[in-house]
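The complex appears here without one of its protein chains, the remainder shown in place.
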Amino acid sequence: MSAPNVPGQPSPANPGDQPDPVRGVPAGAAPDADTMALRRPPAQSGAARPAGANPTDGPAPPPRSPAGDSAAVGRGAPAGGVAPGGRSPWHPAMLFTPARLRQLGALVLVGLLAAVVTGPTGNSDEPLQAAWDSIADPRIVLFLILAVALWVVLVLWAELRGVLTRLTAPVRAPVGAAYGRRGAPIVLNVVLLAIAIIAPQVVSTAAQQSMVTDIGIYALLALGLNVVVGYAGLLDLGYIAFFAIGAYTTAYFTSQSAMPWHAPFTLNPFFVFPIALVLAALAGVILGAPTLRLRGDYLAIVTLGFGEIIHLVANNADGITNGARGAFGVPHLSVHLLGLDYTWGIDPKPYYYLLLAIVVLVMIAFGRLERSRIGRAWAAIREDEVAAEATGVATLRLKLLAFAIGASVSGFAGVMFASKQFFNPQSFSLQASFFVVAVVIFGGMGSRLGVVVGAVVLQGLAFYLRDKVEPADRYIYFGAVIVIMMIFRPQGLVPSRRRRREIELSEAGIGSADSLGSAPAGGRP
Amino acid sequence: MGFLDQFWQLTIDGLMVGSLYAVIALGYTLVYGVLQLINFAHSEVFMLGSFGGLFVARALLPGDGSVPGGLESVGLVAIGLGAGAICGGLAALTLERVAYRPLRRRSAPRLAYLISAIGASLFAVNLAGKEFGRQNVDLPDLFHNGTVFKLFGADVSTQSLVIFAVAIAMLVGLDRLVAGTRLGQGIRAVAQDADTAVLMGVDVERIIIVTFIVGGLLAGAGGFLYAMTFNASYSMGFVPGVKAFTAAVLGGIGNVRGAMLGGLLLGLVESYGGYLFQASYKDVIAFLVLVAILMIRPSGLLGERLGRAA
Partner (left out) sequence: MSPGAGDDTGDLVVEARDLQLRFGGVTSLDGVSLRQRRGEILAVIGPNGAGKTSLFNCLTGAYRPQHGSVTFWPSSGRPAELVGRRPHAITRLGVARTFQNIRLFPALSALENVQIGTEVRQRYGAVSAILGLPHARRAERDGVRRAGELLDLVGLGHRTHELAASLPYGEQRRLEIARALGTGPGLLLLDEPAAGTNPAEKRDLAALITRISGTGVSVLLIEHDMTLVMSLATSVTVLNFGRVIAHGTPGEVQRNPAVIEAYLGVADTTGDAAPAGGVDAGTRKELR
């Protein structure tokens, strides 16, 4: 909620005589100078709707969804004049208002940037040559056409939307009805699971490999980070460090030769799962306990530093971890029990199915957790930490719990990863941590299905780009994806309904949507 | 040689590096002051400024590999600093515009800013890697780097002197700016209470933009100094970034003088620590310092308020 009532802040005069603390989206926010914000928040178009300004009014209902706010798309004055039905008197001169032209300019710049991103690779001897070559290339025409086309779509969005609505109406009604029926989500889940089961049978071995080590492992990692980011509303930027802990723990316990440092005995990798789980959770608690007392954003930077240290140690401690060469020869997973003998070998498919089973189990487990008192308490912490504490929620402990659960999933995934293949510290770089964040954000924080879909789509994109661009260049695209999602769709691709509501409400000034403290204050123009 | 023999040399080196941390830390502190936001992408502003200054200064060097001297050196350093500052300022401005402003417009939750900044950082680092290559880029000497004088038996090189002098000049300039000008008054007003500042007629939007630019100018110039001492690379921003952030927290984030003090102290601690322990774990020291402050005195040495600082 709004800052005045945060405990510890001097407020000798009661700040809240207005019965509702809602800080309405500022009326008359400067409507110019913002060519990047293609979507205007709904509340701004009805700017004089500060929820709860009238004492008997109460907070306004949740803002309409962005998509439902056709008139607010684009910044130009003409957009406001378009009637909901799209039958307004429309004039070509409306295209050339300053706001529209700025929008066009921004899109052209984005087009140029896209040309540079996808253009040739440069070097430091001729630093601007590559950028210039990208822009001077005939391809630029394509990008400019795309930019202008996008602009036209945005300008005509109100009309286009009307047409689309009319065209899809006959299809949407029955689909909507079918989805609304009881049991429909179950059917959907069964279909998705069936696809996941059949998928490896129809793709190449390279793709199967990728489905295990990239999609499967990252889906698991994302499910764990989702507990931290999506449920507890915190940010962990060193998440991959726990993954590394899991992997190195596996090497330590299962092999006498993988690393110079090893246990005096060897264990079956399956026994390492619980050990890694506990160790990673412990590391999480040790790291989180002192930091979580402070502002939430400090956790982000401390975890960032921790991630880098683990990477640094893994890379440099030749006598312990084998340094940059990595750990060779960690045995594959195997079962020898009651006459059952099975080893997960070179073939990626058995690993895939094992991972799929684990991912599904983790999804079910976290679904239960989310619907339990613990999940509700996390929601309370996200939405109003002060009120949660006053309602008896041990906020610190629950944040720590989320952090530890996230860490343990990461450690668990590390065991899986280590027993699948050779690994070296490169797998535990900072960028890997950022990538997991990207997966969670892109998929939809707080949404279990969302983060798995995020792993599939982003790793699918990475797999698709693998022969087309330098491996490291792929992170340009991931970075762009993160920024674009934050600007246009912070709730993610497959949003959690609750998280979406929280984001919308907090942007309208009601409650918050994370546990990092109130939204940056100076920001509201 | 023992630690005591090396003490003054380590002190001089530490102050030199520390003054660079302080310059970068100011960017974190200023933005934190007005937005209560850790600008995670600030390290990339530093990196881009570094490249900008390096490329411009290198282009102006005589092609024969000779080391310039006299006024020519002074001019080259000044132009490099200017170019670095401008590139840093532009990068910060773009960052604010693209990654932050759309979020501010709709008062997005804090988490969104952090994530957006990470995305921007990822984008900038790897785009720089793609455009400028992924190797270290060296800047040829802009002046003869000899020993200017001896201080308690330790060499003070031209380079350390230049870096220290420029950094201190920037720190003092910024301190004057925040403490003594109308712009600084606006910055302090927004830092103390943005809502009230609006009512008092402060153009918060403008203050935020200017704050980003000022932070970017400093980081860019600092980046050029860094490239002059070490080298530049696409991934150079991360480590100094974390250290500068540590410096800002050490001094009290949001506090301008705190950032300066924090930077110098961290430089010294790291210099001594790197000698006493293993040099390859030098980066760990800064992190340990960060965790230690957060545990012992999270508000930093001088407290957290920008408004109170100057």
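Here the chain labels run A and B in written order, and each chain numbers its own residues starting at 1.
Basically, a contact is a pair of C-beta atoms (placed from the backbone, for glycine too) under 8 Å apart; a residue touches a chain by one contact, two chains touch by 3 or more.
Note that the structure is a prediction, hence the values are computed from the model and not measured.
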(request) Taking the whole complex into account, name the chains on display that the unshown chain touches. (result) A
(message) For the chain not shown, which residue from A:140, A:160, A:267 or A:365 touches it across the whole complex?
(response) A:365
(message) From the list A:106, A:196, A:355 or A:388, pick the residue that touches the absent chain.
(response) A:388
(message) Just to verify: which one of A:155, A:196 or A:377 makes contact with the chain not shown?
(response) A:377
(request) Pick out the residues on chain A that sit against the missing chain. (result) 1-2, 5, 7-8, 10-21, 52, 55-59, 61-62, 365-366, 368-369, 372-377, 379-380, 383-384, 386-396, 401, 405, 498, 501-502, 505, 510-511
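Keep this in mind: only the chains that are shown with their structure count from here on.
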(message) Applying the document's contact rule, which stretches of chain A touch chain B when the two form their complex?
(response) 23, 25, 29-30, 34, 36-37, 40-41, 44, 116-117, 121-124, 127-128, 130-131, 229, 233, 235, 237, 290-291, 293-294, 296-298, 300-302, 304-306, 308-309, 312, 316, 430-431, 434, 437-438, 441, 470, 472-473, 475-476, 478-483, 485-487, 490, 503, 506-507, 509, 512-514, 516-525
(request) Note which residues of chain B are touching chain A in the complex, please. (result) 34-38, 40, 51, 55, 97-116, 118-127, 129-135, 137, 190-191, 194-195, 197, 204-205, 207-208, 238, 242, 245, 249, 280-281, 283-284, 286-287, 290-291, 294-295, 298
